[in-house]
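My questions will all concern the structure given below.
Note that this complex is displayed minus one protein chain, with the remaining chains in position.
Presenting subunit A:
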Amino acid sequence: MTRRLTPAQAALARGLTQPRLSRRGMLGLSGLTAAGLSLSACGVEGQGGESTSAKGFWDGKKSNGRLDFANWPLYMDPGRPELKAFTEETGIKVNYDEAVQDNPSFFGKIQPMLAQAEPIGYDLMVLTNGIELNKLIELNYLAPLDHSKLPNFADHAADIYKKTSYDSGNRYTIPYASGITGIAYNPEYVDREITSIADLWDTAFKDKVGMFADPQELANFGLFYNGVKPADSEESDWIDAADALQEQRDKGLVRRYYSQDYIQPLSNGDVWLSMAWSGDIFQQNAEEGTNLKFVVPEEGATLWSDNMMIPFTAKNPVDALMLMNFFYDPEIAADLTEYINYITPVPEARDLLRSKAEEASGDDKETLERIVDSPLVFPDDDDYAKLHNYVPVTSNNEENFSPLFLAISQS
């Protein structure tokens, strides 16, 4: 449990793997005092993410013909056709593992290994924007991306995914798939149109509102309710948002703070309206024949992304980078979207799917058309205009952030 050594060890390891200044290595080796350690830690943080470090990282690295890829469950067709196409084109074999169940526990699993500068067993992983990703960036655990090897991303990614608040300029990450956190409601029970976040505070829905337990998601909605954009919010806004959410709770509106299992209760009427993820609602309606409605509320909603990234200890980073680029080929992006039903960062996929729908017939045609026409998979410009980034929570301000909202969802 001597995590105090952590940054120094990382610093030492980086000094060794990247033939740069030896000063940091010296400090790590000799200065086993608190002062020496914190100095060396600062040294690392100060230099992380410079364009030179990207060059330094990739110098001398070659493709090894294989890579290990950690992704979320149900995030690729079980036959893995996209990976087969990749292997066919490049000769690189991909070991695909549905290893990421949620961000915090995956972070908890890889953090000790990264702290020791050891490989985590994966060369490419997918994590959502949020506290864990911010920490990975902050602790210099991610390989800086070499954008000269990502031409597909430059050519085909929509602009909004290039200007995110959590990784502006995509220094470490590019999205795999995205989604909207909005409101879903069951029209069987709710007899009016839901349009705004304020509806979640309406006492007509006492004990029938579902909110998310995740502190960041919960905070975003409290901020929107108060008319504040999460990405621009400050500490005082957080306190106000927590007050608003506490009031919602005290009025007995909230049935439960859900981690992710809100779809079933929403479908069978235990909750009538709930915070929800766009792709979930699309899939539930498509597969179960439910008629749940998804709304991007007028106050705003959040756009989140599950992002691809390479841990700095990856054994096959070049292969991982090639696969990242491959996923931005519009054909491949279209294939992925057909299965995932979340938002693709490649807008051209829509036209490709549309022409595929025109050629298809029967059920396939119907399915494809439903995807192409859905604002949940391809949001229109009006919706995009209402979508915002998350509160930028880092380890510096986390202590002032998370407890505020955990106190609401966990008491």
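As a working rule, contacts are C-beta pairs under 8 Å (C-beta built on N, C-alpha and C of every residue); 3 or more make two chains touch, one makes a residue touch a chain; residues count from 1.
Throughout what follows, contacts and distances are computed from a predicted model.
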Name of the absent chain as recorded in UniProt (options "Ribulose bisphosphate carboxylase small subunit", "Purine-binding protein", "Thiamine pyrophosphate-dependent enzyme" or "ABC transporter permease"): "ABC transporter permease"
Absent-chain contact - pick from A:Arg256, A:Lys293, A:Lys315 or A:Arg370: A:Arg256
Residue, one of A:Glu118, A:Asp270, A:Glu331 or A:Glu369, that touches the chain absent here: A:Asp270
Residue touching the undisplayed chain, where the options are A:Asp97, A:Asp155 or A:Asp207: A:Asp207
Residue ranges of subunit A at the interface with the undisplayed chain: 1-7, 34, 37-38, 41, 104-105, 107-108, 111, 135, 138-139, 207, 215, 249, 254-257, 259, 261, 264-265, 268-270, 395-396, 398-399, 402-403, 406-407, 409-411
